[in-house]
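Yeah, one chain of the complex is gone here, protein chain that is, but the others are all in their spots.
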């Protein structure tokens, strides 16, 4: 188990869906950064279940408590510990899952790795684990605001199964994204997506899709080649989110269809800055940000929990069947949007501090 | 700059395309692993330029020297340092590049980050940097052979621009891949790819494509959720390779088109083992290997260096033009195949040792 | 701020003397280790104030709560989060200290480093911070018990100022140490030490001393040269404890008075084991445990807080005077004994897991 992310701005998360609570320690946060409980709670509220009628109806308030590291809404430079109590536990819903491996879940692999596993709610593989990340990223955003003002991270649902939204990464804003329950940037497609998710849920089935994310205002020079290239750390960050299967930056897989002549981003001077006339690089060249928009796309598989019966095996090694019970999202993407943003913010903040260490 | 990869089986690489040489220190390698210089040289020979008529004609022997850590072809448990001398330097070829930023290269971002940059051959952003990784992975393979026999990592060219090969990840073998200069697993498509690369080069242009990689025989239980999930570390590993723009595992982006009912991998008992009847998960569930084939795809952009004139800016901030000179690959994928394999081997070996630390 | 200790068995501590609480996340703990809340509480009770009439009379119950990582008194392999609420806060006692730097405390250096500081109770420099270490070490002891049975770590007060106890590291037991409030292993000297501490406190003064620690039953082969030598990690562990000024292993500083002929530990076979006839090495040779008793001594300075007026400066840069107030230990050593043991256990457990990673 490795629950640490980051080198200089580091977070350590803890907590399962059962037990006393989940949370995070942020270590390496600069002092004198203004942070309030509201800054954190606002982001947790975007992640929590029960926000709309297309996500899981579990109504957990997910109230954050700051245990250390702040005084008068200002960071002290000491570890910031944030905790959210587990409240709405219904272990009974999961009884069958304690003895049967849910297909495409982590039940079997946790058992195989550890020889033991949290018997309710998915344990550490539960989406509830991401609370710590989102809370920490709210602090990260404040660090960015203070030390590199103007860095803006926005994510939205780019597609749900075959339904693809049209969104302009250069101009999309938070209000538009938050105005629809699916958190896409295309109001017309949003309605279709909502209908599709509802129909899928009614069918006891599930869907996945793609989340797109833009970083605007990233300073030039972030990223630590060779191994901690900015895109490499972003890729790791995104693939650490549950249910992800793919990552792209800039032209991504589609860029493999172009020739070098078409793909290369020409440089031009603009307002005394080095700019590129196209952005197939996606804001990163050689592992280092070039000041253009950083554009990412992350593939999420359809939710593993479905309400129809599936073939599986029991933990004692017999073939059996299992149908999902309890409260689950038929589509995780709306709630994953703030998690994608969170991971991007954590990567950027870490790299900002790393660059400060050597800049002179 | 961060040139360390891995937590327990760690490598530290060094070296630019200019200067005395490039290489690697492997730290944390178990003792008493049989390793010979030949094991390392064989892999370096697969990576080096000048192997065939579709790759850069630079003929560098890339001869490895083992400086420490071995005695009588056996690891001592101490750091293994491997060096390859730089020999075939022609700094003159790069003069213009010292003052003009090559589009979609790392020249500008290195200058912006460090305020200084190696003025010949791309410096640390050169593909030559990957020598250390490939040498280290040759040792990693021997660790796998000793501590977890049967782990096999194979990569091949899946596509070159629009040309896509048909390859069965379950049965493809090294001999087939190495039998054609493009390193694909589809002999018929191989010829078309070779022609396409030659035509592209003749046109002074370049192409990219997709490399696919399979891990067969991976033990169940590797991967350290939450942040060091096996797919997360593989994603980081692959995105740290120069020219990569995307990463997929299992169903990847295509999997977003399926419903949960279609995508879920049913479990069945087979020879007293838990197996899945399909493999959309790509061998990893919840960040931990499940014993099925691990299937990865990595997108490589077209080579940035092309032989036609492109718009760019000079390091003193003026608009100008630049055409590539020197010896470059019109398509990097054939030489990137052993690098993809190398990064996968490094991730697996690290996670194998990490699992050994807590297994009991 | 860096609140992480260990490489493979890692702890992350948090918390100030003010705020919601203090605690620790343990990451990298093997699964299926039996651990109960009692195991942890028992050690915290040894560390807490108010245990006897020679330590600070603050009566904090220091009740531990386990937030995650355990199920049915068994570790899950996931992060174990343990929290202790802050209860007995009297910030009023510290008002003057908010504006005047306490001599030989961390007030000034925290202000100089961070530009801000917790204004009550010493913040992160408070001895309260050690709660997380002691809680984590209780878990570490259970890991040792399970994976390397027979490892026993015992510490005791060797000296208080000029009063030096006679203790045989080979035979001293926990009962003897815990039978006197000063936690020494010499009952006669214990009484003198108690009297001396009481007299010192009555005088508004303070004293320091030396804690000795033995590790018995340590397996051969722990320690990771070159930089993570067992004695190097132990030295770091001990010097991270508040108020420490020195560290010795084996013959220590006194060993510099011997010649090689006198100092060398001759090897002899004994019961088919390689043993040494003397133990000037202190159980470690070349950074690796040799199976003999590991013997450490740690110097603690006299408590910085004294009740008489001292010259100091205010945080706004003026010369002034300050006398200690509030509740403080005139001698920290009795309460530091479990902290020394805790740090030794954390080092040993980390190194045990590290050795398991490469052993074969």
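Going in written order, the chains are labelled A, B and C, and every chain counts its residues from 1.
Here is the rule we go by: a residue touches a chain if its C-beta (ideal position, glycine included) is under 8 Å from a C-beta of that chain, and two chains touch if they have at least 3 such contacts.
All of these numbers come straight from a predicted model, not from anything done at the bench.
Of the options B:74, B:99 or B:257, the residue whose C-beta touches the omitted chain is B:74.
Across the entire complex, the residue among C:37, C:61, C:98 or C:288 in touch with the chain not shown is C:288.
Summarising the interface, chain A meets the missing chain with residues 8, 28-32, 77, 146-147, 353-354, 356-360. Residues touching the missing chain, restricted to chain B, are 1-4, 10, 12-16, 18-23, 25, 27-29, 31-32, 65-71, 74-81, 83, 113-119, 123-124 (touch as defined at the top).
Those residues of chain C that touch the chain absent from the view are 1-5, 7, 13, 101, 103-106, 108-110, 112-113, 124-125, 129, 159, 161-162, 200, 205-210, 220-229, 231-240, 242, 244-253, 255-269, 272, 274, 276-277, 280-282, 284-291, 297, 299-306, 308, 310-313, 317-319, 354-355.
Quick note on the criterion: only the chains that are shown with their structure count from here on.
Centre-to-centre separation between chain B and chain C, using Cα means, comes to 46 Å. Note: centroid distance chain A to chain B, computed from Cα atoms, is 26 Å. Rounded to a whole number, the gap between the C-alpha centres of chain A and chain C is 39 angstrom.
In chain A, 1-4, 13, 113, 124 are the positions where the chain touches two or more neighbouring chains simultaneously.
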